[in-house]
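Only a single protein chain was left out; the remaining protein chains are all shown in position.
Coming up: chain A.
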Amino acid sequence: MGHCMNHCDYLSSRSILFSSKLHSLKSNTFRLFSGSSNRLGARKAPSFPAALKLRPWPTQFGRLENPSYRANTVRSEQGFSGEVLGKALPRVGKRADLKKIMILGAGPIVIGQACEFDYSGTQACKALKEEGYEVVLINSNPATIMTDPDLADRTYITPMTPELVEQVLEKERPDALLPTMGGQTALNLAVALAESGVLQKFGVELIGAKLDAIKKAEDRDLFKQAMKNIGIKTPPSGIGTTLDECVDIANEIGEFPLIIRPAFTLGGTGGGIAYNKEEFETICKAGLAASLTSQVLVEKSLLGWKEYELEVMRDLADNVVIICSIENIDPMGVHTGDSITVAPAQTLTDKEYQRLRDYSVAIIREIGVECGGSNVQFAVNPTDGEVMVIEMNPRVSRSSALASKATGFPIAKMAAKLSVGYSLDQIPNDITKKTPASFEPSIDYVVTKIPRFAFEKFPGSQPILTTQMKSVGESMALGRTFQESFQKAVRSLECGYSGWGCAKLKELEWDLDQLKYSLRVPNPDRIHAIYAAMKRGMKVDDIHELSYIDKWFLTQLKELVDVEQFLLAQSLSDLTEDDFYEVKRRGFSDKQIAFAIKSSEYEVRQKRLSLGVTPAYKRVDTCAAEFEANTPYMYSSYDFECESAPTQRKKVLILGGGPNRIGQGIEFDYCCCHTSFALQKAGYETIMMNSNPETVSTDYDTSDRLYFEPLTVEDVLNIIDLERPDGIIVQFGGQTPLKLALPIQQYLDEHKPKCASETGNVRIWGTTPDSIDAAEDRERFNAILKELKIEQPKGGIAKSEADALAIATDIGYPVVVRPSYVLGGRAMEIVYSDDKLVTYLENAVEVDPERPVLIDKYLSDAIEIDVDALADSHGNVVIGGIMEHIEQAGVHSGDSACSIPTKTIPSSCLETIRSWTIQLAKRLNVCGLMNCQYAITVSGDVFLLEANPRASRTVPFVSKAIGHPLAKYASLVMSGKSLYDLGFTEEVIPAHVSVKEAVLPFEKFQGCDVLLGPEMRSTGEVMGIDFEFPIAFAKAQIAAGQKPPLSGTVFLSLNDLTKPHLEKIAKAFRGLGFRIVSTSGTAHVLELAGILVERVLKLHEGRPHAGDMVSNGQIQLMVITSSGDALDQIDGRQLRRMALAYKVPVITTVAGALATAEAIRSLKSSTVKMIALQDFFNVESEAASSKTFTTVQRATSA
């Protein structure tokens, strides 16, 4: 089962946070627009006395809040009083009155709030522990490093609702709460706790940002007023509740285009850009209708303005520094998280930059963020430099994470230290060690960040970028020039590009109109449209006119096309050393060069190396080389001097996971970090290589050395050549490094490089690439299973449509179809008939001998099991955890809820699973982790669905559930240790129950259905732990944002396949006192069974229909499974989307419905208790040691 969360909606998050405020706005909407006379009125308003008395000259941006100045000015009005000046200097320094601090995490990964908050939370935990504070942490996301039990003193993996956090506060009684590390989730939670008086009740102080400051920054109206106070412009806008009001606002703003954003709708439904009066009225009407509160925001469009961001830090002594300036290549109109961004800002003169700096400093002071980091976004008119401030985040944000990685300045760590009283100059710069943190980083390279999207996962949604963030991850690259960093960032994305251009792109085939559209309307592939347009000879000026992308960037790109044109006319032998340097300095990869000169990547590399053209690694040091820095945070360039200075120690190279995407996210970063920690402890020097700025792994202090580099064959081989590590670890970063395993192995076989520690050759550690291949290659794998007598669902490989139909007929429908070698269930579908199979083959994938399609029997109603196991090189295998999925087989394991230990599986089946897993691990010579998926049919037959000899998505969850860090063990095993050395010899079956639940991003993708299927679409996960399954399940549901209702009405609509279960579900809910509502088909079945049901019309049958009931709040829970009937399908989809919009929990599977009923039953009879992770294991280690299960099998041959 999966649920949607929506945290960072442009408008709605603010609206939700201050919904009461929004309602009250109706009366004072026009206050904003009434010009200067009103301003005088505002000056007298009691809410801003300080700001107004103090500023005699409104346009100043100096030290407005400067304490000594304040004292002086006050005195000038009141006469001298003497003691005020004595207080002028704030007391700073570490606070001794705080002992215990609570940190709020960000909860599950959702779009707009990804693992950057694991990075910030982890840094905060470390920093506060380092200062000797006791740290209590709350985060519902088990895949985070910060929820490792040893990072905080007390770790609560629990739902993050105000009521439940209150319980934790009551239990732990912390002195302070730090809410600025966990994104919008934490901030909203802190506001709720502060406003309800809970913080006051328990005497908890908010540190890092005060309530007033949070409100001033988050509430649009207060923010605008604050900006007005200090004379900084904001885009003119207003909130209207009727069409007339909207028109008034439009008149006030005075010019088109106007942006209309309805409040309280998801994904900007009903919003848009109006270019004329008619359009404006149409969109406003639609927006008012779509908005739950009948409110729309009308805003002046700044489309095409340049967008900048400044990262600001302030301490309690009122020192302010700017950490980084960021320029967005995509101009205003695209959410900054979806924009390609560059640091430092490239197209500002000093005067312009200092103006933004002055503004940022004034803003952080006016908003009143006492200490910590903030992010301020500006729009700058490219034709006259007019500046408007767009928004400010009074917390550590995604941009802060980016700025930290871009400059080497650890913003989150510093913010944590500032929150406990330090001033910036009291903290040493982490990198130079000698200079203070109170400075502004200067960088001598260019950083480019490019977002990564997943529109292909959400059919029905339009791949268009707007002010609502849709990207699921990002890659960052550093280079000495923009071109170098840009090309590296493009190839870091792993979207099949080895750089920008020099490839056969679909855009090259487009006609001019299509290209122009793609340039004009921002979309994920716009940069490739720019390439195609340039190849066609379109001028930089024309591209600028269409896209508003600054010409500076376009000219840089144009030069890359010129270089490509040059290369196209060359052959490999023509290229000189100088040529290579020139081309490589522009970021071209060997693969791109090979494409242009019609050679192979291999040959290009050989030639390049023979000319001595190798990358020089530069260090990131926050100070542009002004001071010595020993922190080995490096990036490649083709400059003269290499600063990497590799050591001769025993060392390992860990390949990270690259940009986050659906199916490969924070879980793999967790594994990489754990590997680094464990091997460091075991005496190895660890070298991390990754390109994802959001992660903990790319923190410069996670590993001994960090290379911020694309994860491609070329870049990895360069580092292998340079570092010559003892081992290379490819198992932990997901598919990204696994795909590199074979080429790396080939290279190692061919060149046999000696490792730098002189203890042998460089090797890939862990399961060999050959074994990995054996598990992934269908035919090899089938042979092994046959040999081991392991059952798997019937299936076959189809190389043509005829093949496919034949196989399907042979094994019988329903079947699961998917392309071979898939990631995260890409394009996987369950098909029930020949027609559908043909449609699938025609639309979803191409089938030919090169790209075969796999067809397997779909096991209806089977229970799916996930197993994580650990094997050492001595032949020992231990089961890490057996997870029972709540949803039936067929829902991608990443999207389905699961529990440890299993709940309903007979022990005979578990025995089969254990024995098969162990046999398979041994047969595949697994060294490290292996994940297997099984299906158990209703009749109790076990089938193996899949085996992956690598770390899986579930490793962090299992580790936390059983209290053993599996990834750490796995890395030690790979270094040669046996499981006996580690003392991990038995499967641990915990006495408590852990439930994992997936979180899905459907709200962000208009128009796509919310049904779960074999294609993975969740972005994150939450965990619920308790001693009873129903409560653990309920906790997971609440954490995922779908609090089960305790009473009310359930809407049931089941398709024919699931109708047999209808009676059971209905009875369960009736038993809990729920009313049941259904449409004709379902109601008929229920009536036959004698169950009381109310009938309601289907959406297409007339009104009032089910949708009306949803919008009237008459339905509290919906259970809808998909239906075969086309009309019903449209209906069901619309209904599910409506439920999403009105935040009614939707359950789309039978198992999920039953589990929910059980959870409701438990919630009604007992209260949810908050238990710290540490407590589960302390209790169990005493009581439950006898419960462990002996599953280790001694190696027979070793």
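Operating definition for what follows: a contact is a pair of C-beta atoms (placed from the backbone, for glycine too) under 8 Å apart; a residue touches a chain by one contact, two chains touch by 3 or more; residues count from 1.
As a convention for this text, contacts and distances are computed from a predicted model.
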Listed names "Signal recognition particle receptor subunit beta", "Phosphatidylinositol-glycan biosynthesis class F protein", "CHCH domain-containing protein" or "Carbamoyl phosphate synthase small chain, chloroplastic", with the criterion being the UniProt name of the chain not displayed: "Carbamoyl phosphate synthase small chain, chloroplastic"
Selected residue (touches chain absent from view) among A:D150, A:D244, A:E545 or A:E628: A:E628
Among A:G132, A:G203 or A:P436, the residue in touch with the chain that has been omitted: A:P436
Of A:T481, A:Q680 or A:T937, the residue in touch with the unshown chain: A:T481
Option touching the unshown chain, where A:A289, A:I464, A:L568 or A:A783 are the choices: A:L568
Contacting the left-out chain in the complete assembly, out of A:V204, A:A217, A:A406 or A:V446: A:V446
Where the unshown chain meets chain A, residue by residue: 56-57, 59-64, 66, 68-69, 72-73, 75-76, 80, 82, 85, 88-89, 317-319, 321-322, 325, 344-355, 357-358, 382-385, 423-425, 434-436, 438-446, 480-482, 540, 550-552, 555-556, 559, 562-563, 565-566, 568-570, 578-579, 582, 616, 618, 623-628, 639-641, 643
